[in-house]
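Below is one structure. I have some questions about it.
Removed: one protein chain of the complex. Kept in place: all other protein chains.
Letters A, B and C name the chains as they come in the text, with residue numbers starting at 1 for each one.
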Amino acid sequence: MNLNILMYLIPSLIMFGCGVYGFITRKNMIAIMISLELMLNAVDINFVVFNRFLFPGQMEGMFFTLFAIAIAAAETALALAIIINVFRAMRNVDITDINRLKF
Amino acid sequence: MPFEYTIAVVAIPLFMFLFLGLGGTQMGRKITGVLGVIGMLVTTVLAYGVALTYFFGTGQGQVVDGVRQAITVMNPDWLSFSENLVVRMGIMLDPIAAMMLIVITTVSLMVHLYSLGYMCDHHGHPEKGFQRYYAFLALFTFSMLGLVVATNIFQIFIFFEMVGVSSYLLIGFYYSSPAAVHASKKAFIVTRLADLFFLIGILVLSYYTGTFDFDKLVGNMATAQSAVASAGGATFMGCSVIAWALTFIFIGGAGKSAMYPLHIWLPDAMEGPTPVSALIHAATMVVAGVFLVARLFPLYVIEQGAMDIILVTGAFTAFYAAAIACVQSDIKRALAFSTISQIAFMMTSLAVSSNHSELITIHGGQGLGYMASMFHLFTHAMFKALLFLCAGAIIHAVHSNENSDMHGLHKFMPITSIAFLIGCLAIAGIPPFAGFWSKDEILVAAYERGLGWGLWMSAVAGMTAFYMFRIYLLIFFWKKHKVHTEHEPADQPWTMTLPLIILATISIVAGFVPAAKMFTWDGAALHTQLNWTVAGSSVLIACVGIALAFRLYYKENDLPARMKASAHGLWTAAYHRFYMDELYQFITHKLVFGLLSVPIAWFDRHIIDGTMNLMANVTNQCSFAIRRLQSGSIQAYVYIYLIGALTVAVATIVCVLI
Amino acid sequence: MESVGNLIVYAVIAIAIIVFSVLTVTTRKILRSATYLLFVLFATAGIYFQLDYEFLGAVQIAVYAGGILVLFVFAIMLTHQPGRDAQLLESRRRWLGILAAVLGVAVCAYALFSHSAMCAATLGQIPDFDIAQLGHWLLSTDKYGYLLPFEAISILLLACIIGGVVIARRR
Partner (left out) sequence: MMIFDNILIYFVIVPVLTLAGLALTNNKGIAAIRAVAVTGATVLVALALYLVYLFLHLRGAGDTSEMLLQTSVTWYEPMNIKLALGVDGVSVVMILLSAFIVFAGVFASWKMDPLPKQFFLWFFLLSTGVFGFFISIDLFTMFMFYEVALIPMYLLIGVWGSGNKNYSAMKLTLMLMGGSAFLMLGLIGIYFHSAPEGQPLTMNLLEIAHNDAIPHEWQYYLFPLTFVGFGVLGAMFPFHTWSPDGHASAPTAVSMLHAGVLMKLGGYGCFRIAIYLMPFAANELAWIFLILTGISIVYGALSACVQTDLKYINAYSSVSHCGMVLFAILMFNTTAMTGAVLQMLSHGLMTALFFALIGMIYGRTHTRDIRKMGGMMHIMPYLGVGYVIAGLASLGLPGLSGFVAEMTIFVGSYMHSDVFHRVLTIAATTSIVVTAVYILRVVGKLLFGEVQDEHHRSLTDATWEERLSTATLILSVVIIGCFPNFFVNIIAPSFEPVVSALESASHMMGM
C-alpha cells in the first residue's frame, strides 16, 4: 500500500474541522487562538503535501509554509499581547464579556 | 451768515452725540450736561443766523421775482441704487426748513437747559445715565435737523427712522421700569409700521417718477405736474399710482404725527422724562408728519384724492383727541392728546388749502392753509413745549402725574402757574397770544374750503380752550393742596425757570412773526388780513370754553362728578381712549402672535423639522435593522462566512452533478 | 510499496493528529488544550520529516512548538483565573459549531474524493538541496528567489515586535 496524497490530506482536513469547531464554540480568547493555530497548521500541511506530491520539482509550497509559520508566530505574539492587555484592563478574557468597544 | 453754516448746525449735534456717547462715562455728569448745553447753544446761534439770513437776507439769487428760492447747500451722493435713483445726503434750505431749524434748535436748547435741573434728584445731583441722556438728546436733535434739511424723500425716510430710534431710546430712558420699556417698544413699532407704508409709498413714487429729489418732484408746480405726468397715467384699483404713493407716504407721516388710528403710541410715550416729551412728543418729532406732507405739498395739491384722505383723517383726529383730552386725569396724557389734536389741526389746515378748480394759481386760498399750518406748527411748538416743561416742573415738585395729587398749586409755584396760564391762553387762541394768530388763519382756510369744515374746526378749537383750562384749573386751583411728600412743592431752580420764562415770552410774541411773508409754500409772500368774522367767532368760542372750564373746575364742586355720572358710558370710553389700545393689543397679541407666529413656530418645529427628523429616523431604523448582522462577534462572522462558503460549494457541486 | 515502518509512522502521526486535534478543541482545561496542541504540532512536524522536508520540520518544532506554544502557556498562566476554566458555549452554539465543522469537512472530503485521480501521484524524487541552498533562494531575486516576501515578512515581524512592545507596555 502506498502512502498517497489523500492519506495526508484527511488528517489535515479533520484538523481543520476541529479548528473551525473550536473557533466557533470557544469563549476564551486564548482557546480561540489555539483553534486558529490548528487551522493554520492544517493549511500548512496541505501546502507541503500538495507540493511534495504534485509538484515535487518545485519549492513554492515549502516556502509558503515557511513564511506562514513566521507570520503565524508574529501574529500569535501580537494577539497574545493584546489579550494580556485586555485581561489587565478587564480582568477577563471571555470574548462574550468584552463588548465595550462594540459599535 | 453764509448758508454753509447749516452744515455745522447739523454736524455739531452729531458730534456731541458721539462725543458724549463715547466719552461721557469718562467725564463727570454735571460736565457732560454743561457741555451738551454749550454745544446746543452754539448750534442754536448758528441756526438762527442761517434762518434769519434766509428769511431776510437779500443775497445774490436769494430772491427772484419776489419768490424766495430754495437753496441747496450741499448734496453729495450717499447710496446709488441705479443711475437715476440716488440717495443723497444733502442740505437744502427753504422757508419751512429754515423755520424748522429755528423751532428745533430753540426747543432743543430750552430742553437741554431745563434738563440740567430736571434730571436731578431732589438733592440736586444728576441722575444715573445723565451722560446717556444728553447723548440721546443730541442724537435726536441731529436726526430732526437732518430731517428738515433733507433734499430728497429718501433722506427724509432715513431721518424718520433715526428720530424714531432716538425717540425709542429716550422714551425708554428709565429702562428699569417695565412701563417705559413697553411704551418705547410700542412707540417704535407703531411708527415703524407707519414707516413701512412710507417706504412702500417711496418705492411707488420713485419707480414712477424716477427720482427721489425734491427739486425734481416738487420744485414748483410745473415740476410737480411733470412728475405726476411721468407716471404715464398708470392706475391701480381705479386711482392713479401717484395718489396711492402719496396716501402711503401720508400714512408714514401719520404714524409719526400720531394721526388716528396710529396715535396710540403717543400717550404712552409720556413714560419718558418730561423734557423729552416736550422736545420730541410735543414740539418736534410729532410734527415730522406734517412737515412731510408740507414738503410734498404740490403733489398732494395735484392728487386731490390723497389730500381728501388727509383732510378727513385730520379733522376726525382733531375732534377725537380733543374729546379724550377732556377727561384725562394724567396731566401729561392730557397734554399728549392735546398735542395730537393740535397736530391734526395742522394736517387739516394743509389739506383744506387746496380747492379743486384752480390747481396752478395757488395764491390766496391754496397757499393760505399751508402757511397757516406752518405758522401753527411754529407757534404750537413753542407753547406746547412751554406747557410740557411746566408740567415737568409740577411733576418734579409733587412726584406724580395724576392731577388728583396736585390741586391748588398756584400758591406754591406762582412762576410755573403763570407760565402755564400763558401757554393755555396761547393754545386756546386768545389774542394776542401766539396761538390765536395761527389758529385763526387755519380757521379762515377751513371756512374757505367749506362751511362744514370751518364749523367743525371751530368747535374743536372751543374744546381745546375748555380742556386746557380744565387741566390748568385742576392743577393750580380746585382745592387746597395737600402736601404728601416730604418737601413742599415749590418753584424750581433757575435752570428750569429760565426756559419757562423764555418760552412764555416767545408764546406771547410769536404771533407777530410775519408768517404770511415767510412760511409760504413757494417762497412768495402771501397777502393776508385778519378775517374779523372768523377771528371774532373763534375768540368767542374760546371764551365760552374757558368760562365753562372755570364754572366746572375753578372751585371744588360736584358738578363734574354729576356730569360724569350722567354720561358714564361716554366718559369711561373716552377715559380709556375709546379702547383703541385694547384693539391693538388684540390685533397684535391675539391675531398676529396667536394666529400667525405661534402656529408658524409650531409648524416649523413639528412639520418641517419633523419631516427632516422623520427622514433621519427612517434611515436610522433601517440601519438598526441591518446592524443586527454586524454583531461584532468574530465567531458569528466566521460561522456566517462558513455557511456562505459551504452554500457556494454545495451549489457548485449540485450544478456539476446535474 | 512503502516500507512498513513508514506506514506505521504514518499511522501514528495520522492518529495523533486526529485524536489530539479533537482533544484540543473539546477539553475544558485551557492548559490541557495547549498541551494537546503541542502534540498536534509535533505530529505535523512528523509529517514534514516524513515528506523529506527536514528543515521545515525543524522550523515547525523550533518556532511553533518551541516558541508559539511557550507564548501560549505564558499567556494562559498570566490570564488564568482559578475556577474559570474555558467554558464551552451554550449547547445551541455548540451544535452549530459541530454542524459547521462537519459540513465543512464533508464538503471538502467530497471534493477530495471526487478528485481521487490525484491519488495516483506518488512520492517522487525531490531535488537535492541543503540549507545553504535554501538560504540562497530566500535571498535571491531569480527563479525560486523569495527576497520580496522575505523582506515583507521582515517588516511585518518588525511591526509585530514594536506593536507587541507598545501594547504590552505598562502605562
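Convention: a contact is a pair of C-beta atoms (placed from the backbone, for glycine too) under 8 Å apart; a residue touches a chain by one contact, two chains touch by 3 or more.
For clarity, every value in this text was computed on a predicted model and none was experimentally measured.
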Among displayed chains, the one left out touches B
Touching the absent chain when the full complex is considered, from B:Ala8, B:Ile200, B:Ala459 or B:Leu646
B:Ile200
In the whole complex, of B:Met119, B:Ile158, B:Ile324 or B:Leu552, the residue touching the missing chain would be B:Ile158
Have a look at B:Tyr48, B:Trp78 or B:Tyr554 and name the one touching the chain we're not showing.
B:Trp78
Contact with the hidden chain (one of B:Ile38, B:Ile600 or B:Ile634)
B:Ile600
Mind listing the chain B residues that contact the chain we can't see here?
77-82, 85, 87, 154, 158-159, 161-162, 165, 168, 172, 175-176, 178, 181-182, 184-185, 188-189, 192-193, 195-196, 199-200, 203-204, 206-207, 592-593, 596-598, 600-601, 604, 608-609, 611-612, 616
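Everything that follows uses one rule, which is that only the chains that are shown with their structure count from here on.
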For this assembly, give the contact graph shape among line, ring, star, complete and other.
complete
Per the C-alpha centroid definition, the whole-Å distance linking chain B and chain C comes out as 98
Give, as an integer number of Å, the spacing between the C-alpha centres of chain B and chain A.
92
Could you please state the distance in Å, as a whole number, between where the Cα atoms of chain A are centred and where those of chain C are centred?
6
Of all the residues in chain B, which ones touch at least 2 other chains?
635, 639, 642
Tell me, which residues of chain C touch at least two other chains?
93, 96-97, 100, 104
Mind pulling up the chain B residues that touch chain C in the complex?
635, 639, 642-643, 645-646, 649-650, 653
Residues of chain A defined as touching chain B within the complex
20, 23-25, 32, 95-96, 99, 102-103
For chain A, which residues count as touching chain C in their complex?
1-22, 24-28, 30-31, 33-35, 37-38, 41, 44-45, 48-49, 52-54, 56-59, 62-63, 65-67, 69-78, 80-85, 87, 91, 93, 96
